[in-house]
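Got a structure for you, written out below as structure tokens; questions coming shortly.
For this depiction, one protein chain was excluded, whereas all remaining protein chains were kept in their positions.
Going by the order they are written in, the chains are A, B and C; count residues from 1 in each one.
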Amino acid sequence: MERPTNKFKIINDPVYGFIKIRFEIIYHLIEHPYFQRLRRIRQLGMTHFVYPGANHTRFQHALGAMHLMAEAIASIRSKGHEVTEVEEEAVTIAILLHDIGHGPFSHTLEKTLISGIRHEDISLVMMEIMNEEFNGKLSLAISIFRDEYKKRFLHQLVSGQLDVDRMDYLRRDSFFTGVTEGSIGTDRIIKMLEVHDDLLVVEEKGIYSIEKFLVARRLMYWQVYLHKGVIAADQLLIMMLRRAKDLAAQGEKLFATPALDYFLYQRGGKMSESNRTEFMEHFSGLDDNDIISAAKVWSRYEDPVLRFLCSGFVNRKLFRIEIGREPFSQERLLQEVERAAIACNIQHKMAEYLVVSDSISNHAYSNIDDDIKILSRDRKVKEITEVSEILNVSVLSRQLSKFFLCYPKKNEDPQ
Amino acid sequence: MERPTNKFKIINDPVYGFIKIRFEIIYHLIEHPYFQRLRRIRQLGMTHFVYPGANHTRFQHALGAMHLMAEAIASIRSKGHEVTEVEEEAVTIAILLHDIGHGPFSHTLEKTLISGIRHEDISLVMMEIMNEEFNGKLSLAISIFRDEYKKRFLHQLVSGQLDVDRMDYLRRDSFFTGVTEGSIGTDRIIKMLEVHDDLLVVEEKGIYSIEKFLVARRLMYWQVYLHKGVIAADQLLIMMLRRAKDLAAQGEKLFATPALDYFLYQRGGKMSESNRTEFMEHFSGLDDNDIISAAKVWSRYEDPVLRFLCSGFVNRKLFRIEIGREPFSQERLLQEVERAAIACNIQHKMAEYLVVSDSISNHAYSNIDDDIKILSRDRKVKEITEVSEILNVSVLSRQLSKFFLCYPKKNEDPQ
Amino acid sequence: MERPTNKFKIINDPVYGFIKIRFEIIYHLIEHPYFQRLRRIRQLGMTHFVYPGANHTRFQHALGAMHLMAEAIASIRSKGHEVTEVEEEAVTIAILLHDIGHGPFSHTLEKTLISGIRHEDISLVMMEIMNEEFNGKLSLAISIFRDEYKKRFLHQLVSGQLDVDRMDYLRRDSFFTGVTEGSIGTDRIIKMLEVHDDLLVVEEKGIYSIEKFLVARRLMYWQVYLHKGVIAADQLLIMMLRRAKDLAAQGEKLFATPALDYFLYQRGGKMSESNRTEFMEHFSGLDDNDIISAAKVWSRYEDPVLRFLCSGFVNRKLFRIEIGREPFSQERLLQEVERAAIACNIQHKMAEYLVVSDSISNHAYSNIDDDIKILSRDRKVKEITEVSEILNVSVLSRQLSKFFLCYPKKNEDPQ
Partner (left out) sequence: MERPTNKFKIINDPVYGFIKIRFEIIYHLIEHPYFQRLRRIRQLGMTHFVYPGANHTRFQHALGAMHLMAEAIASIRSKGHEVTEVEEEAVTIAILLHDIGHGPFSHTLEKTLISGIRHEDISLVMMEIMNEEFNGKLSLAISIFRDEYKKRFLHQLVSGQLDVDRMDYLRRDSFFTGVTEGSIGTDRIIKMLEVHDDLLVVEEKGIYSIEKFLVARRLMYWQVYLHKGVIAADQLLIMMLRRAKDLAAQGEKLFATPALDYFLYQRGGKMSESNRTEFMEHFSGLDDNDIISAAKVWSRYEDPVLRFLCSGFVNRKLFRIEIGREPFSQERLLQEVERAAIACNIQHKMAEYLVVSDSISNHAYSNIDDDIKILSRDRKVKEITEVSEILNVSVLSRQLSKFFLCYPKKNEDPQ
């Protein structure tokens, strides 16, 4: 009797129990250095400063999303819709690699070290490079990822209002932060998925689950993703990298791993056609460890601004942060800069690295591009905004902005 | 060294782990036959017809609510508000006994066997009887229960928009039905409780938890408490008890336990001053077992209507049920009665027991009597309806009615 | 496009989430009155006196075991062993109905009201009756149940050292009692199942899981199944039914539902060929409700012994119980009988109903009939007793007896 090859492995996952690898190519994609690199990138960046459990990685998330994809495909098939083996393999590849282009502290990096390219585009570049290595076996996956495939619901499962990406990260982030209220019932939502005119819809009786999904998402936004402490940590990191880049531009020689060195010193971290190969080589070598290692060294550097910022980043001495519904006034900003300059005995210009005024926004549910569609019992498609009696979806979809002001805590001012 | 007496016991609970009994009187109250009787009354009546796990009892719920009360008192104390030992004991008694007056299939019973008194009033009568037995030691608890005590937040913890009764039953019903999405984060809500002017309020940063609590509650209403199958089972039971009572009124001798016999044959199940003792003696002897035992016997009784209804109740042959936003027309009703009469070869008048048209409503959050109050960071109290950006609380508080029509399934008509 | 018929339902279960019904016949078997009756029989009898959460029913357990069977079959197939659709349906029927013959408080009943037949035999009789109703479609299931089918591992999955019956009840009883330590990792054990020479074996690397399974089982025995309070409650029930039966034999007319009346008054509850139909008709009408309803009425009966026992059963006034490694002496027994007789002002002979001396035993793991087999990496089969380094399996398999003595608590003596 034939035993199945050991390529078809099962992976332990604290959230779902066991995750099965159903296709041989998935096994090889997981082994690829691009994918292994996701082990070294935390899903939630500095969030562990506020929720110490949040050390889970993009590697875990990608596997988790793949697990939910298998369940979603099974649910859709059980309702009589065809998804071929080839299509299932492709959509599994697409979800596995959907975040492959994330760098360390991704959103922060895009505001500092890297410019001219977003992580979604890097994902696509990486998928194309991998497609070449795998002799074109990723082509259908890429087509689904780009929403160029006829069965559009496959793309929507990868990227849409009810994609398995979102379902996994909400559930996973809730699990690891310990904010259990953010947990969503993925089982029931997936059981309610339907396909209508090649698009993803939800059975009418699933409406309460969708409402709960939207409210849980909102809770996760304000309680985790946009938590005051998390924003304060992000701003610290942003200013630290800006200061480092400015010092580099002035010719100062800062300690850095080769990959980080490239983005500090080369062409402003810009990717173009001409440097694509070089860029990707260095980008794929960059992860959380490069940033943290550098910060530790820089926390002893002579520049007081960089030293202050890095020391805060390493030892979790965060900015004080104020949140408001209105932008903070220019006066207030200047006042804090002034205070910081005096307290730290540095120039006014230098103190500007220590004070940040900006805004954050959350639109937990945006109906602009892609609404959640409900399939009524009489097979008519409606938008959740029409159907939900309870949710003020117009508010949910409106972009809520909050303004913040960050500055050094008094007793932690730099000397 | 003295060991504490073994009166102070710990009870295993699948929801919370361990529940501690903190006061000696609680131990004796639990031993009282009135309270032991709650072991024999399911919290959710016939809901196990739809969710087979829902066999938990009012006994378990009362202990669970007591557990949350201890946590709520600890949370309130930790914020600097005084709750004396005496007050804690009293509010613990009040929550333990808050549902003591429930009968089997409580809401159904109040529409059929029992009249002139609601379970809340029976609770109070029972507490007063117990207070005599316990030499007045329940007086403060009763005062809190009746909202006559100055620290009104203690009453609100027993009975209010955010009482521990509701928190426990939502979490417990979610746990035992397996509808995990209905689960609420009791830990965080309790942590957010505050007292302002002797009233219960919620810290502003708890608003997302409250929103989620309200949405989870709504989900539990539509997915569990008002599930189609549950309503159909309730209507079956109501009509069965009505038919039995009518037959009893006509002098037919039906099998019944003595306690059930009393309510079938004596004075229409009405309580008055004169029969209070007798009424309570029989009421306290009634539980799920009496109803189910009788139904099993009646399912072989000669009257075809009673036989049909009881057989459905015993073997889970539920009514077919239709739900609509408008009341069902008189024509439709008559048509179903006619159909049932012919199918069962019974008189039209008899067939009326087999067809029910009525409405159900849910106001998950009613702001009429008692709103959830939010305490802002600047110590101002606002209503959740004002503060929540996302919830359409005006809809939540509006009473949503749905209409239903129940009638026999075709192939299960009585012969 | 065809929608699957709604016969293929999904059932919510708090332990596993969703349980799927995979075969149409299963749907009809669940609807059968014999199976619906399991809703009214608690899995653990009076255990809820000690663990208030333990109100789960044999109905839930049968569905849960069916769920694990589906997983076990999938695991075995994934290792290359053939299980046909027909075989899967049959083994699913077999596990669904494996406990169909249980009566209320099963083990107690077999010592009192019923004699001459064990629940296993009643299960078989019921299956055969159902097989006739289902036109022989249960024949293969019955063959597997009786261990007459060639693929013996199918029988072993229904009834053996590692059957899914045991796996479900251990996990489920642990869940509902709240004794979380008794929980077993069914996922991993099932993943480790293999078939060798048509017999069930466990992969060698699963040995730690098996060890843990055995230890968890042992823990459940002493902490739940043979808990002092549970034994005391069982003895109360046994003596109550014995006293009732003796009074019935003396011609006294006791309240009883028709089903209970049959076993109290007819031919000593004995089943024979001649009364099989009649016996089964009454047996299938008996459940927890009949016993509890009668006990409530009897608790006011004139006979002081019956009254005392029933009142204890209803209001949870349990016997005092002592456990020892040696049998209790005849002197001690007489002494307690004497004390009870005086305290209750009853005859010595009557007091014998209030004092019980007996033994309980547990052999958590018996290697007599059916050992757990381990399949080593080199495809050799060994017994767990040989392979486990840590477990003293000779002790585990030895029958451990403990002796107990039950008698009335002092302040609850009958008057």
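Just so it is clear, contacts are C-beta pairs under 8 Å (C-beta built on N, C-alpha and C of every residue); 3 or more make two chains touch, one makes a residue touch a chain.
In this text, all values refer to a predicted model and were calculated from it rather than measured experimentally.
Asks: Taking the full complex into account, find the residue in C:R172, C:R218 or C:R316 that is in contact with the omitted chain.
Replies: Missing-chain contact among the listed residues: C:R218.
Asks: Which candidate, A:N55, A:S78 or A:S272, sits in contact with the chain we can't see?
Replies: A:N55
Asks: If the hidden chain were put back, which of A:K296, A:R339 or A:K402 would touch it?
Replies: Of the candidates A:K296, A:R339 or A:K402, A:K296 is in touch with the missing chain.
Asks: Of the residues in chain A, which ones touch the absent chain?
Replies: Per the touch rule, chain A residues meeting the hidden chain are 11-15, 17, 31, 33, 36, 39-40, 42, 48, 51-53, 55-57, 59-60, 63, 175-180, 255, 257-259, 285, 288-290, 292-293, 296-297, 314-316.
Asks: Which parts of chain C face the unshown chain closely enough to count as touching?
Replies: Residues 180-181, 183-185, 188, 208-209, 211-212, 215-216, 218-219, 222-223, 389-392, 395-396, 400 of chain C touch the chain that is not shown.
Asks: What residue numbers in chain B mark contact with the hidden partner chain?
Replies: Within chain B, the residues touching the omitted chain are 1-4, 10, 17-18, 78-81, 187, 191.
Convention: only the chains that are shown with their structure count from here on.
Asks: With a Cα-based fit, what is the angle in degrees between chain A and its identical partner chain B, given to the nearest 5?
Replies: Between chain A and chain B the superposing rotation measures out at 180 degrees.
Asks: Which chains touch each other through the most C-beta pairs?
Replies: Top-ranked chain pair by contact count is B-C.
Asks: Report the inter-centroid distance (CA atoms only) between chain B and chain C in whole Å.
Replies: Centre-to-centre distance between chain B and chain C: 31 Å.
Asks: Just curious, how far off is chain B from chain A if you go by their C-alpha centres, in Å?
Replies: About 44 Å, centre to centre.
Asks: When the centre of a chain is set as the mean of its C-alpha atoms, what distance in Å lies between chain A and chain C?
Replies: 51
Asks: If I count partner chains per residue in chain A, which residues reach a count of at least 2?
Replies: In chain A, no residue touches at least two other chains, as defined above.
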